[in-house]
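Here the complex is missing one protein chain, while the rest keep their positions.
The first chain written gets the first letter, and so on, giving A, B and C; residue counts start at 1 in each chain.
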Amino acid sequence: MAEQSVDAEARGWTRDEMMTVAAARELTSGTTCFVGIGLPSTAANLARATHAPDVVLIYESGCIGAKPDRLPPSIGDAILSRTADAVISVPEIFAYWLQAGRIDVGFLGAAQVDRFGNINTTVVGDYGSPTVRLPGAGGAPEIATSCARVIITLRHSPRSLVETLDFITSVGQGDGRDYRAKLGLPGSGPQAIITDLAVLRCDPETSEFVLVSVHPGVEIADVLAQTGWPLRVADHVGVTTPPTHDELRALRNFVGA
Amino acid sequence: MAEQSVDAEARGWTRDEMMTVAAARELTSGTTCFVGIGLPSTAANLARATHAPDVVLIYESGCIGAKPDRLPPSIGDAILSRTADAVISVPEIFAYWLQAGRIDVGFLGAAQVDRFGNINTTVVGDYGSPTVRLPGAGGAPEIATSCARVIITLRHSPRSLVETLDFITSVGQGDGRDYRAKLGLPGSGPQAIITDLAVLRCDPETSEFVLVSVHPGVEIADVLAQTGWPLRVADHVGVTTPPTHDELRALRNFVGA
Amino acid sequence: MVPEAQLMARFSSLRDAVAEHVHDGDTVALEGFTHLIPFAAGHEIIRQRRQDLTLVRMTPDIIYDQLIGMGCARKLIFSWAGNPGAGSLHRFRDAVEHSVPHPLEIEEHSHAGMATRYQAGASGLPFGMLRGYAGTDLASITPTIRWVTCPFTGENLAAVPALHPDVGVICAQQADRDGNVMMWGITGVQKETVLASTRSIVLVEEVVDEFSPRTNGVVLPSWVVDDIAVVPSGSYPSYALDYSLRASAFYAQWEPISKDLAQFGAWMDEHVLSTADHAAFLESLDPSLLGDLDG
Partner (left out) sequence: MVPEAQLMARFSSLRDAVAEHVHDGDTVALEGFTHLIPFAAGHEIIRQRRQDLTLVRMTPDIIYDQLIGMGCARKLIFSWAGNPGAGSLHRFRDAVEHSVPHPLEIEEHSHAGMATRYQAGASGLPFGMLRGYAGTDLASITPTIRWVTCPFTGENLAAVPALHPDVGVICAQQADRDGNVMMWGITGVQKETVLASTRSIVLVEEVVDEFSPRTNGVVLPSWVVDDIAVVPSGSYPSYALDYSLRASAFYAQWEPISKDLAQFGAWMDEHVLSTADHAAFLESLDPSLLGDLDG
């Protein structure tokens, strides 16, 4: 569902901006957050610049407590190591910090996600002869395993929110219910999927993701049409609070827009 | 066999000095050496000050390439970290450096040693109700496991060179022959036992220690009397070269005598 | 191991920090490898008369000799118990050899084994492994040594369980005003101790506005530390690099004090029980024992 730039102009913000702002709002001050590159990094830094100044950003490159004042083009930029409280090795960040259960929130992107928040970033098509070879796992499988909770962000489309993943790179809620507990996974897994159209949350009982909020200007029917499985809809679906002036200013200032 | 100070004065050196000098001579330049406190540290630094300037001294406190100019009173002194090429954590020194097989020579002391160079530094008497509780293992078991070769230094007496150890803290040649290979121990184990009376070396076939050299003024019979097992004697027993003037000067300068 | 709410370490007095975090029956690790040994914290635990502690430390030295002699410890988990370069720990020996002041349970490992246990604890793994212990009697007397088989090569390796002390106590040179902590020089297993422990107390020499880069500089972010106590020379008679030198004279004079039970009791009474805090402890000592506290 391509966005018309005229709509964005009329609203004063783009759907990608809405997605980033909604993701940022998931972080509260005093949270430790494992940040991937791209939208997760932008959202986490937006949270730090607005309502959650004490959020602690942790990058898999080994930067703990990084405080970049502009969008770093990669997860290993000089601005991250120069502003971090501590810089450590990559083996240490995964063993002593992520695996040890010290991180509250993991922010993950995805090429494909299913109704239980399982993630594919490996291949589209068959693993042995893929249609599209994606970058692969990176830090995601263990972020999904060990963070206390996970937030997934991706653009909404039937190709990205799919009935069946081509490959499970990172485990979300598995096949639902108490799957994670049975497997002994320490974190609670994905709790929210934030897209450019809507917010989906994990049903505490079934562990299936449910539409709870549509972004301003988006209809529930739009979301259902853009979702590759029969998406469950909450009894009451809210409308996401649009980006505030302060949020937009901070976001555009940070990304240099 | 207590030493008469009058003998030492007549010779110009004590038996402890002879022991230290003989131990130092075991190190060649370009050797990496894992150094315990006390005599091993003195001997290794003596080697560095005399014939082996390029010996690399590694202390379990995490100091690699330490170059102290006076005897450090402990293995964690400021003089070691200030002069080291690299200072690292204790877990790293054992995992990345010792266990990885990067160290050529390990220098170990012992309360008791047996004919196969096995070492006790744990208890005299029964483990559950010991006559003397000794300090315990420290770094020795894995030094004995992983260094390419081990040199043991201790004062000679029937109470220290014993028929049967009260406790095996660190494995030498086990029960002899190819014991280490069968157990999968990577290093070759103890190759020399340097005492204040003599030098014993490991027989390559039986792995039993054999008297190969007595220090000046010591008779073979003295050594046999001071050894708690029927010590094998090499076909030709040499006399250890006495400490040279340069060795004594460097040693006394280093220990501040 | 800090809940989301507490993001900053708290600056406390050492007395308050010990009172809050160290309880009778706790497992307590006071770490420091020759350098940065938290003596002042051990003294405060003695002053507060803690009992039944399981003490953990790679190199129990004089401060553990004192804790054991004063009856604070039920059990000791360790790898080398001595007074380095100076003699024995006679209170430790008396406890093991003669159950004085009461029996002391011991669980002993090698240094490599203890370091691996702390690493496993800091890593959130249930165990760690190493190539060690094979052929030793340690494997038969220490139940926390078991074996695992490499699923690729079939090699047998020693397995040791993670350490998770209730309280980890270390010294560092500096804290900044946000409660981040920095230590440098020989840092031993101190980082792992804090990260493996449920609660942590860090003693620092001073609070600074900003850290400088240092050789082997290790920073612990504020949010993994519970309490910070500013205790100048808190590691005495050990040392803090760039702040003090090791007081070797103190180590040497401990041998006769430790050896004689009456002398030990009198010394502890005069210098620890009768002093209000670490500053008073230092004041109570013969100045010749103090060495160079300005490193």
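Here, contacts are C-beta pairs under 8 Å (C-beta built on N, C-alpha and C of every residue); 3 or more make two chains touch, one makes a residue touch a chain.
All figures in this text were calculated on a predicted structure; none of them were measured in a lab.
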{"item": "Residue, one of A:13, A:107, A:167 or A:254, that touches the chain absent here", "value": "A:167"}
{"item": "Hidden-chain contact residue, picked from the options B:14, B:99 or B:240", "value": "B:99"}
{"item": "Identified contact with the non-displayed chain, of A:73, A:216 or A:238", "value": "A:73"}
{"item": "Absent chain, residues of subunit A that touch it", "value": "37-38, 60-63, 73-78, 80-82, 87-91, 94-95, 98-99, 122, 127, 129-133, 135-142, 145-146, 167-171, 174, 179, 183-186"}
{"item": "Interface residues of subunit B (partner: the chain not displayed)", "value": "28-32, 54, 56, 64-65, 85-86, 95-96, 99-102, 104, 146, 186"}
{"item": "Subunit C residues that touch the omitted chain in the full complex", "value": "124-127, 129-131, 144, 146-153, 155, 157, 159, 161, 184, 212-217"}
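Definition applied: only the chains that are shown with their structure count from here on.
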{"item": "Overall pattern in which the protein chains touch one another (line/ring/star/complete/other)", "value": "line"}
{"item": "Where subunit A and subunit C are represented by their mean Cα positions, the distance between them in whole Å", "value": "41"}
{"item": "Chain centre separation (subunit B, subunit C; CA means) in Å", "value": "29"}
{"item": "Distance from subunit B to subunit A - Cα centre to Cα centre, in angstrom", "value": "58"}
{"item": "Overlap residues in subunit C, where contacts from two or more other chains coincide", "value": "119, 191-192"}
{"item": "Numbers and ranges of subunit B residues touching at least 2 other chains", "value": "none"}
